[in-house]
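Some notes on the structure that comes next.
Only one protein chain is missing; all other protein chains are in place.
Read from first to last, the chains carry the letters A, B and C; within each, the first residue is number 1.
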Amino acid sequence: MHIAEGYLPWQHAAAWTAAAAPFVAHGVRSLTQAVRADPDAKLLVGAAGAFCFVLSALKIPSVSGSCSHPTGAGLGAVLFRPPVMAALGTITLLFQALLLAHGGLTTLGANVFSMAVVGPWAAYGAYRLVRAVTASAGEQTSLGAAVFCAAALGSLATYTMTSVQLALAFPDPASGFPGSFATFAGIFSVTQVPLAVIEGLVTVVLVRLLCRVSPDQLRRLGV
Amino acid sequence: MTTASGGDATAAPPAALAGLGLSFGYPDSAPVFAGLDVHIAPGEVVGVLGPNGGGKTTLLRLLSGSLTPDEGEIRLGGEPVRRGRRALAELRRSVQLVFQDPDDQLFSASVTQDVSFGPLNLGLDTAAARERVTWALEALEITDLAEQPTHLLSYGQRKRVVLAGALAMRPSVLVLDEPTAGLDPEGVESLVQTLEGLRAAGTTLVVSTHDVDLAWRWADTVLLLDRGRLASGQAREILADPALLAAARLRPPWAPAAGRALRAAGLLPPGTPGPATPEEAQRLLDEAAG
Amino acid sequence: MTTASGGDATAAPPAALAGLGLSFGYPDSAPVFAGLDVHIAPGEVVGVLGPNGGGKTTLLRLLSGSLTPDEGEIRLGGEPVRRGRRALAELRRSVQLVFQDPDDQLFSASVTQDVSFGPLNLGLDTAAARERVTWALEALEITDLAEQPTHLLSYGQRKRVVLAGALAMRPSVLVLDEPTAGLDPEGVESLVQTLEGLRAAGTTLVVSTHDVDLAWRWADTVLLLDRGRLASGQAREILADPALLAAARLRPPWAPAAGRALRAAGLLPPGTPGPATPEEAQRLLDEAAG
């Protein structure tokens, strides 16, 4: 659910850009440092970015029988960590805006804030928390539960943040921010809650397979 | 393959698979076909030949239900395939498409897991799916690979695993896009042997290839394709016609020339088919010399 | 190609590129070669043939400096390549390796950008690099693609762009891994023509292929490889030897059989080389018949 170009008042668009900027700057700095330290890393980062873009272009089933796309926030945060995701997510969103007309350029900051900052951080927090809580439950169960929670929560957090952004931009004439937040979140939740569950399931299948096919790569990424 | 245009389509024997009046174009580009008719008789090996960009892969994808024609219809066992999810699923089950690059079709961690993907999607229970897997691995002579992780297999092994995955759907028609590409001569030979075994067991084979020599010795019928049908018919008639081959931008196979030369040398009686392979030709020459 | 084992290596004429006593193995697996000698004379077309897994790609990577041998040395123009970054960089510049899959070597979105990468790494200034790009695109007859995005090119076009990228380094040896794989007959023909043009301009070509018929008509010398060298020498001697070919798990080419048959029929004087293509054989037969 990308906020379209021009949908936010320009003051809001500017404010969200400012809010996202430090996270993106930090992510870009750690990315460029990694690339300068090791020339091999440049192609791997390219691969990670291409993977993030294509992942978010895959279709997953939704309730209405139509399809939607995963946010990829959870998987990205677990594989590449939230700071790097802030940078990769921004690049992905820029390409989505220019190649697919998903999201806009002036609303890029707002979309980055919800999808490349809040989503990944919420997912990563959930991942770490569940990992710690289920440490005694065996690697497969622990990893599965943590990945599910990360992906589902990452997806939910993203959409909650989008609802907040829209509610702040368009407060309800009678009840202000809470009323319009309830309206936006209500409209989106019909589709987004089942989607978050499905994204969680898909991500579990994906990570389980990676554990068998590419364990070295995962270990290098520190999963 | 019997081809028919217009009225006599109904007179042809029931085809295992047919496309009638197929038109198709990718968005924002010129149509690939307009009104193409294709009839594939049961139990045949059909070679699909033509230049790159001539529409071979597009035709294979239309026949196997992975693309839907803009106009025209696909007939499976004489019955038109209706639009809609159930009819499409039935077409896809019965006509299995095997891609050129095996990595496009291997997406599970182990061979058994990968081959069982299709049977499980058919709604089979675990035991029935396992049976299908065992049978398919046996048919492709790769039972020993069952527990292997897919990413450690050689190219030729991966090609066989993908074929087993398609075969586990028990299709009536196997559609193969360049099955011999990237294989060494020995690999080509052993794959052709295996596929011949499947054909003997009743599977119809539609095979796209660049290898005119292979098409000469293996295909029963041939379809020449260059953005629309150029010709179709008995392989040994089509592939012996230099004008047709030139139109399809193909070079002629060696076998007819070698056969003519051997007949001219009196080493083959007139009217007999020529040698299918260079080894056969050498043997005839050696016998004459020795 | 001239090959030498042991003592007479010094007596051979200076090779454009040579490997002496090459041993190599990938980690955790059996060695691919032990003590392999390879000599490539300037201006030749060398065909590298053998089964999959026989070490063709490994040898090409060793010769071009993309792998370092465990033992033995590479000689460039008679001089041993020392270990170390500068010597390796010089080897890589002079011996350009072109991979089978063009997507492994195209990293840039536009053709001009991609081809300019190598020349700029050589330290050329913008004007000189641009000149190299123009020249390389002309040599491959793809000047019209200069402004195209790489992802909208056809497979054959991408193969040519990668070749242009390699050529822009002005290598003395071009090493090509299966350059004709995936091309249709017309594409093969036009690529071979283009490469012949490069050879005429002085570039040595080392080409791995599964296509024995192509090797017969194009290669000057041939190297048969199956985890170690099986044989090497004049292409038309090696490829006419059934025992050698069987050892390398290759099928014989058609041309020698066709040539024998034509000579047996009295359509070719004894001792003359046979036809290189089926078209040539047909023409001889047509002339005799007509």
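Assume contacts are C-beta pairs under 8 Å (C-beta built on N, C-alpha and C of every residue); 3 or more make two chains touch, one makes a residue touch a chain.
As a convention for this text, contacts and distances are computed from a predicted model.
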| item | value |
| --- | --- |
| Options "Carbon monoxide dehydrogenase", "MnhF/PhaF family monovalent cation/proton antiporter", "phosphoenolpyruvate--glycerone phosphotransferase" or "Cobalt ECF transporter T component CbiQ": UniProt name of the undisplayed chain | "Cobalt ECF transporter T component CbiQ" |
| Residue among C:92, C:210, C:249 or C:263 touching the omitted chain | C:92 |
| Sole contact to the chain not displayed, among C:116, C:232 or C:277 | C:116 |
| Missing-partner contacts on chain B, residue numbers | 27-28, 61, 64-66, 89, 92-93, 96-97, 99, 101, 103-108, 117-118, 120-122, 151, 165-166, 169 |
| Absent-chain interface as seen on chain C, which is shown | 61, 64-66, 89, 92-93, 96-97, 99, 101, 103-110, 112-114, 116-118, 120-122, 126, 129-130, 133, 147-152, 165-166, 169 |
| Missing-partner contacts on chain A, residue numbers | 1-7, 9-10, 13, 28, 31-32, 35-36, 39-40, 42-51, 53-55, 57-61, 70, 75, 91, 94-95, 97-102, 104-106, 166, 170, 172-175, 178-180, 182-184, 187, 198, 201-210, 213-214, 217 |
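Criterion: only the chains that are shown with their structure count from here on.
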| item | value |
| --- | --- |
| Centre distance in Å when chain A and chain C are each reduced to the mean of their C-alpha atoms | 47 |
| Centre-to-centre distance between chain B and chain A (centres being mean Cα positions), rounded to whole Å | 43 |
| Per-residue overlap in chain B, given as positions that touch at least 2 other chains | none |
| Parts of chain C lying in touch with chain B, wherever the complex brings them together | 50-54, 154-156, 178, 181-187, 189, 210, 212-213, 242, 249-258, 260-262, 264-267, 275, 277-279, 281-282, 285, 288 |
| For the chain B and chain A complex, residues of the former touching the latter | 108-110, 149-151 |
| Chain A residues within the chain B interface of the complex | 209, 212-214 |
